[in-house]
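I have a structure here, written as structure tokens, and I will follow up with some questions on it.
With one protein chain withheld, the remaining protein chains of the complex are depicted in position.
Entry: chain A
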């Protein structure tokens, strides 16, 4: 393991990031809000290369929640990509979805989860699902690479068809835990 690798990214052979990209196209998503995470890096590259997708890089994740409200107001579907630590930044802003009944699908890569090395990631990682659910989000986990695409599809469908915040948590078991060379 390369001790200089700061974040863990999916294996190059894994095809689930490409399948998420295909789903964003299939479901006519037009705005992709994100705070970068290594686990999403391949998906982000695919989105940036697509002129039909507007990639909005945020300074903090709650901006993405507000962006989703505005996009839907104007008739476009959007999605928010982030790491689990960003979920804590979104809590109050998620009330926009329950106030207005706005679809807000989130695709979240987990830290502080399976095999975590960094103690600072544990508190928010372990609270991620609870916090989302406390704000009315329908949460599903994918802990195997082969489950990611169908879980994300369910998350998109639930959001756009039933007008609420929804989330897929992509487990650290899928992403690989980063070790700073201490494995």
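Here is the rule we use: contacts are C-beta pairs under 8 Å (C-beta built on N, C-alpha and C of every residue); 3 or more make two chains touch, one makes a residue touch a chain; residues count from 1.
By definition in this document, contacts and distances are computed from a predicted model.
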| item | value |
| --- | --- |
| Chain left out of the displayed complex - its UniProt protein name, from "ABC transporter ATP-binding protein", "Cytochrome bc1 complex Rieske iron-sulfur subunit", "Aldehyde dehydrogenase" or "Ligase-associated DNA damage response endonuclease PdeM" | "Aldehyde dehydrogenase" |
| Among A:45, A:100 or A:144, residue touching the chain not depicted | A:100 |
| Given A:68, A:87 or A:107, the one touching the chain that is not displayed | A:68 |
| Identified contact with the non-displayed chain, of A:78, A:109 or A:128 | A:78 |
| Residue ranges of chain A at the interface with the undisplayed chain | 30-31, 54, 56-60, 62-76, 78, 92-93, 95-96, 99-102, 160 |
